[in-house]
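One chain of protein is taken out of this complex; the other chains stay put.
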Amino acid sequence: MFEDLRDLYNATIIERGRRPRHMRRLEDFDATAKGDNPMCGDRVQVWVKYAGDGTIAATGFDARGCEISKAAADLMVEAVAGHSATSTRRLFAAFRTLAQTGECAECAEELKPMLPLAAVHEYPSRVKCATLPWHALIAALEGEGATTSE
Amino acid sequence: MFEDLRDLYNATIIERGRRPRHMRRLEDFDATAKGDNPMCGDRVQVWVKYAGDGTIAATGFDARGCEISKAAADLMVEAVAGHSATSTRRLFAAFRTLAQTGECAECAEELKPMLPLAAVHEYPSRVKCATLPWHALIAALEGEGATTSE
Amino acid sequence: MNAPSFDARLDIAAIRAQFPILEQKIRGKDLVFLDSAASAQKPRAVIDAMVGAMETQYANIHRGLHWMSERTTEAYEATRDAAARLLNAGDRHEIVFVRNSTEGINLVAHSYGRGIMKPGQAVVISAMEHHSNIVPWQMLRDAHGTELRVAPINDAGELDMAAYEALFADGKVGLVAITHMSNVLGSYTPAERIIQIAHAHGAKVLLDGSQAVVHRRVDVRALDADFYVFTGHKLYGPTGIGVLYGKRELLEAMPPWMGGGDMISSVTYERSTWARVPHKFEAGTPAIIEGIGLNAAIEWVEGIGYPAIAAHEAALTDHALSRLSAIEGLTVIGRAQDRGGVVSFTLDRAHAHDIATLLDRAGIAVRAGHHCAEPLMHRLGLESTARASFGIYTTPGEIDVLADTLIKVREFFQ
Partner (left out) sequence: MNAPSFDARLDIAAIRAQFPILEQKIRGKDLVFLDSAASAQKPRAVIDAMVGAMETQYANIHRGLHWMSERTTEAYEATRDAAARLLNAGDRHEIVFVRNSTEGINLVAHSYGRGIMKPGQAVVISAMEHHSNIVPWQMLRDAHGTELRVAPINDAGELDMAAYEALFADGKVGLVAITHMSNVLGSYTPAERIIQIAHAHGAKVLLDGSQAVVHRRVDVRALDADFYVFTGHKLYGPTGIGVLYGKRELLEAMPPWMGGGDMISSVTYERSTWARVPHKFEAGTPAIIEGIGLNAAIEWVEGIGYPAIAAHEAALTDHALSRLSAIEGLTVIGRAQDRGGVVSFTLDRAHAHDIATLLDRAGIAVRAGHHCAEPLMHRLGLESTARASFGIYTTPGEIDVLADTLIKVREFFQ
């Protein structure tokens, strides 16, 4: 009955949503921020450790929310490894476009693993589930303690 | 064009509204109260002097408002002369019925001079113009300083 | 599965025919609207009343001396009588129009809270309040130095009456603000006892009737409630209009909250004086068209009658509880004895949002999340639930569709 929903709930999302690989608090971190989606109660916290050159060495997260937000957070961690704050922001912009439109024009290599989230654009109220961890990550990089995705 | 309005704006109302006989502040008074109609800005103040037996010896008023409210105040002064607080309240009840319905069943002698105000019941938003001075009078008798007819 | 006994007095098909929206298809499927606790659909009578007001007699009210204004004032003020009748208030002046329940509670928190309560006094809420009945009291606490106390609930989702009563021991409680029916658990609270206990300790009581008034006859005089709020849009009425009932002597003692047109008796720069209650609390042009729509909603509900409504919804709820409980991996949240037409649940291996998205694809509208009751979720040890809620127009067949579809949702996430 829900076969068309496999678009959204594909194998990657289900796997990453249920058994995220990076869902852990970093003991040793340089920045952290929380993100709230006040409309539905999703919440995520992100921890970041920088390398000597200021790029992201490691990211961990804790999430309370649906499969989509957990999967998005988990894939994000891998995508941003080694990136500077600036290029992370650029990745987020591209990811947001992907989540909102399903398009990833001239898709950066790092974003390709995110393509399983493309179908979320057909579910407008779920787009924020996918972008919430990114909002929290950006808030951490900018030294803000908390953010919301309303 | 307005001939049917002579019901309301009859000779008595026009005369009493324009040249009220009792529109004056009592220099020597026992009680006073103001009445406001907040919806339209009408305002009246009433002064009362009691006789030795507690009945109303004299009443004066000052009014800011339309012909109807002035005429009603002016006629009221005559109607309540010699009355106790209780019988004044009774007169007001009867007058209110007159203003709201046009009826004055078993009409008290003192109220008959008020009959020219009967047509006000056809103009619902004007009923308060006619009752405002009475509200102020009752407030004065009860020792309240101010009232409103909303 | 129990055979539900649906009330023969209610002709649901005829009722449904009065709701134009129920004919809509969602993605080609019949709409199964199980989100009435968030906001109910509007019957034709309400829509027509609003349209009629705009097409045949509209003008601003209270200050107009012309025909349109007089007619509109009458129609709007008739709603005050209707609301007084609905709640069995003794006096139409005890009905204050507000935007929604939230504004009604904020009005009391500002005007009664800051105006009458003293710093050091306490406000009691319960562990199952909507944010609208938590945050205003927090803000009062932080601005005015009152204390905020929370009456706990038991695991069934019922108020713990012994613990509630114990909160009064030190004599500091000035006000109790408690829901009359939980929007998450469906539990009714024992309003009469709550009020008796509070009054015995000298405290006033505000009941949040946002949910209760939709399902059950409310009698503020029998309850001896000091304040009662409800919101029009959940009672099949328009958005933008709600009601605060307050005992007259309380409303009269309270300072006004918002200033402006319509709430004054006279204005000079030095000093203004206030209009009588309820106008003292109604600043500016009110929600006129919505007020007129609310009157139609109240008359419509009265026309059906609370006994029939309550019986229908009780049968629906029993049916839902029995069908949903039979689904493997599904947990119904809240097992109160006395409950209204709201059922929250969780499902193994599927987050509430994901459930809602799948149900939506099948044309079924439910709510998912914390339902504006985060502290309650915390108490329950949950992040979120899915919630199905019922209106007069809900049918047992729709509940069967829900249950059958939930079984498929569960398979999908297997």
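Order of writing sets the chain letters: A, B and C. Residues in each chain are counted from 1.
Assume a residue touches a chain if its C-beta (ideal position, glycine included) is under 8 Å from a C-beta of that chain, and two chains touch if they have at least 3 such contacts.
Everything numeric here is computed off the predicted structure, so don't read it as measured data.
K.L.:
One chain is left out of this view; which of C:G90, C:G202, C:G284 or C:G397 touches it in the full complex?
P.N.:
Of the listed residues, the one touching the omitted chain is C:G284.
K.L.:
Of C:M258, C:I304 or C:V332, which residue touches the hidden chain?
P.N.:
From the options C:M258, C:I304 or C:V332, the contact with the absent chain belongs to C:M258.
K.L.:
For chain A, which residues lie in contact with the unshown chain of the complex?
P.N.:
Counting over the whole complex, chain A touches the hidden chain at residues 36, 38-40, 43, 124-126, 146, 148, 150.
K.L.:
Mind listing the chain C residues that contact the chain we can't see here?
P.N.:
Counting over the whole complex, chain C touches the hidden chain at residues 20-21, 24, 26-27, 31, 33, 35, 38-39, 41-42, 46-47, 50-51, 54-60, 63-69, 99-103, 105-106, 109, 130-132, 134-136, 138-139, 148, 150, 231, 233, 238-241, 256, 258-264, 266-269, 271-272, 283-290, 353, 356-357, 359-360, 364-369, 372, 374-375, 378.
K.L.:
Could I get the residues of chain B that touch the absent chain, sorted low to high?
P.N.:
Touch with the absent chain occurs at residues 1-2, 4-5, 8-9, 14, 18, 39-42, 64-68, 123, 126, 129.
Rule of thumb we're sticking to: only the chains that are shown with their structure count from here on.
K.L.:
Please name the chain that ends up farthest from chain C once chain centres are defined by their CA atoms averaged.
P.N.:
Measuring from the centre of chain C, the most distant chain centre belongs to B.
K.L.:
Distance between chain B and chain C based on Cα centroids, please, to the nearest Å.
P.N.:
Here the centre of chain C sits 45 Å away from the centre of chain B.
K.L.:
Report the inter-chain centroid distance for chain A and chain B in whole angstrom, where each centroid is the mean of the CA atoms.
P.N.:
Centre separation, chain A to chain B: 75 Å.
K.L.:
Express in whole angstrom the distance between the two chain centres, defined as the mean CA positions of chain A and chain C.
P.N.:
Centre separation, chain A to chain C: 37 Å.
K.L.:
Which residues does chain A have that touch at least 2 chains other than itself?
P.N.:
none
K.L.:
In chain C, what residues contact two or more other chains?
P.N.:
none
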